[in-house]
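Input: one structure, supplied below.
One protein chain omitted, others in place.
A, B and C label the chains in the order they appear, each numbered from 1.
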Amino acid sequence: MNEKEIIARRVAQELKSGTLVNLGIGLPTMVASYLPVGLDVSFQSENGIIGMSALPDPGLAGGNLTDAGGTPAGALPGASAFDSAMSFALVRGGHLDVTVLGGLQVDEEGHLANWMVPGKIVPGMGGAMDLVSGAKRVIVAMTHTAKGEPKILKTCSLPLTSVRRIDLVVTELAVIEPTDEGLVLREIAPGYTVEDVVAATQAELRIPVPPRFMKVDPEELR
Amino acid sequence: MNEKEIIARRVAQELKSGTLVNLGIGLPTMVASYLPVGLDVSFQSENGIIGMSALPDPGLAGGNLTDAGGTPAGALPGASAFDSAMSFALVRGGHLDVTVLGGLQVDEEGHLANWMVPGKIVPGMGGAMDLVSGAKRVIVAMTHTAKGEPKILKTCSLPLTSVRRIDLVVTELAVIEPTDEGLVLREIAPGYTVEDVVAATQAELRIPVPPRFMKVDPEELR
Amino acid sequence: MYKVNTAEEAVRRIPDGAVLMIGGFVGIGTPQDLVDELVRQGKKDLTLIANDTARPNVGVGKLIDAGLVSKAIVSHIGTNPVTQRQMISGAIEVELVPQGTLAERVRAGGSGLGGVLTPTGVGTDAALGKQTIEINGTPYLLETALKADFALIRARSADYSGNLRYSLTSRNFNPLMAMAADFVIAEPDEIVPVGCIEPDAVVTPHVLVDLLVAKGATL
Partner (left out) sequence: MYKVNTAEEAVRRIPDGAVLMIGGFVGIGTPQDLVDELVRQGKKDLTLIANDTARPNVGVGKLIDAGLVSKAIVSHIGTNPVTQRQMISGAIEVELVPQGTLAERVRAGGSGLGGVLTPTGVGTDAALGKQTIEINGTPYLLETALKADFALIRARSADYSGNLRYSLTSRNFNPLMAMAADFVIAEPDEIVPVGCIEPDAVVTPHVLVDLLVAKGATL
């Protein structure tokens, strides 16, 4: 398992039947591949659909059905399509249970930065600001460091996506929950120690004793 | 012809092909019956339809198609149905060419009052405030007096429907246009004199010389 | 997910004092079985958010007749003399809202917006107590979002997951209200298998609907 697979598998365990979930472009999209069998989750894509399936069936007509990144997608029975105002009314109005987003930085306040690096890349916020403000639960799925530099910081140096505190960070090293008392180290990935996680993290972590370990192998989960 | 027929016939002459028109409940609804043959007007009803026809065809299914007063209606080919937010987006957004409304009072500023008589009847504004604020052209279709009392006043004594100046008042006695210079008497109904109109009007009228007469008989219009 | 139940069981969830949004326009597009059941179970002290109070013995007018509504937020009561009498006697509080403003306030509630700026009502009694905000020299009223505890929705069709479509002018406030309440009960004319309503024809996605009421069913 590579690090992205570990992250995607672990995030998948957070999803519950009967919920509406939005998966961001990139790593978060992989989460759909690791859902437990029988889990009844609906996926919303902000370009205007509920009931998206990851891959289009062969021969699916036209190019009128894609995910938010423009990649061709399919639709399950019971899917619905709508315009962008409705799509974000669902996001902002408290109808979206979970959003899974990538991140550039997360800080001790649980603030996320993921839409620009001033002077370098300015991709724009797209739907991220609405998703982080509006979803009932925000899960950040990202690698723990970037080119060796920690991404979980005392304070974000990049412009924030929202002042709302996110609910969970899942990396290839750890599961971290922002709380009123700061960042709590909930789980450590197999093969790593508390010291490994602390070394790769700039922010202060609250560490329960004894530490819990992440279960990412389906065999372990049974 | 009774007075309501005169008013409805005269208002019908104001409508042009290719426009979207909303007719209020009551007298304004009668206007649809007097459209010149071949005129291509679309009727919007604020309960959510464009392409309403006045009468349902016999056997039309269900009770799911009515006018804004709840009276069963029909739909023409090319009709569209939508929710109340869209209906008033059309009204407010400048997409409605003409609204024809009843009135309790109109004053020298061209202000309309038509939604309540304090302490007596408080029906509520329904869609009237949106229609008067939003339609490109507002035509008030009303009897010139009520129980002998003038309804066209120096200043409305009843609560206003909007501070927007309406575009035309059509009564059984006259056609009056509010302008920057005040109320202009555009036409006098057949059988009446300038003096008759002035006597039935409290507001000051600007009276062009010679006065023009209203054409309401289809024979005259040919 | 199986969301179907009887009107009786659905209405049992609604406590006295609840804030209800009920679809319909002079009774057209009102969920009749749910309204009848509210009357039968005698739910009291309700706040009703609706386009109007219909007519005596028609649509939500039945709730007025039975004296179950203590406050109504509606665009007009012109078609219901009973509401007018109750208002004058003080038995019911009526907040009159311009119809397009009511639609936007409900939509804002369901869309997570705090409110909208509308030109409607500026300078009239409808502006009393409201903030006026100028944008590029044009004054607008700030109209705030409305939400409810329950929305009672009439639809033409539902599938078993709760996707809804509507019919002609019975659509009116229904799709807006289906977004703006904590718990949404829909009364469709028919329930069809999942997949029978094509994605582009769904107006209210199933995630918004908590419970479907089956017409005349005893489940």
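Quick notes on this one:
The criterion applied here is as follows: a contact is a pair of C-beta atoms (placed from the backbone, for glycine too) under 8 Å apart; a residue touches a chain by one contact, two chains touch by 3 or more.
Keep in mind the model is a prediction, meaning the values are calculated, not measured.
In the entire assembly, the chain absent from the figure touches the shown chains A, B, C. Only one of the listed residues, A:69, A:191 or A:208, touches the absent chain: A:69. Residue-wise, the contact with the chain that is not shown comes from A:47, picked out of A:19, A:47 or A:201. Interface residues of chain A with the unshown chain, by the touch rule above, are 45-49, 62-66, 68-70, 73, 75, 81-85, 87-89, 91-92, 121-130, 133-134, 159-163. Looking at chain C, the residues touching the absent chain are 104, 108, 111-119, 133, 135, 138, 140, 142, 144-145, 156, 165-168, 171, 199-201. Against the chain not displayed here, chain B makes contact via residues 18, 20, 40, 42, 44, 49-51, 75, 77-82, 85, 88-95, 133-134.
Just so we're on the same page, only the chains that are shown with their structure count from here on.
Each step here moves to a touching chain, and the least such steps from chain A to chain B number 2.
Among the chains, the centre nearest to the mean of all shown protein C-alpha atoms is found for C. In terms of the distance between Cα centroids, chain B is separated most widely from A. A comparison of the A-C and B-C interfaces places the larger number of contacting C-beta pairs at B-C. Averaging Cα coordinates per chain places chain A and chain B 56 Å apart. Distance between chain centres (mean CA atoms), chain A to chain C: 35 Å. Chain geometry summary: the mean Cα position of chain B and that of chain C are 29 Å apart. Multi-chain contact residues of chain C (touching two or more other chains): 107.
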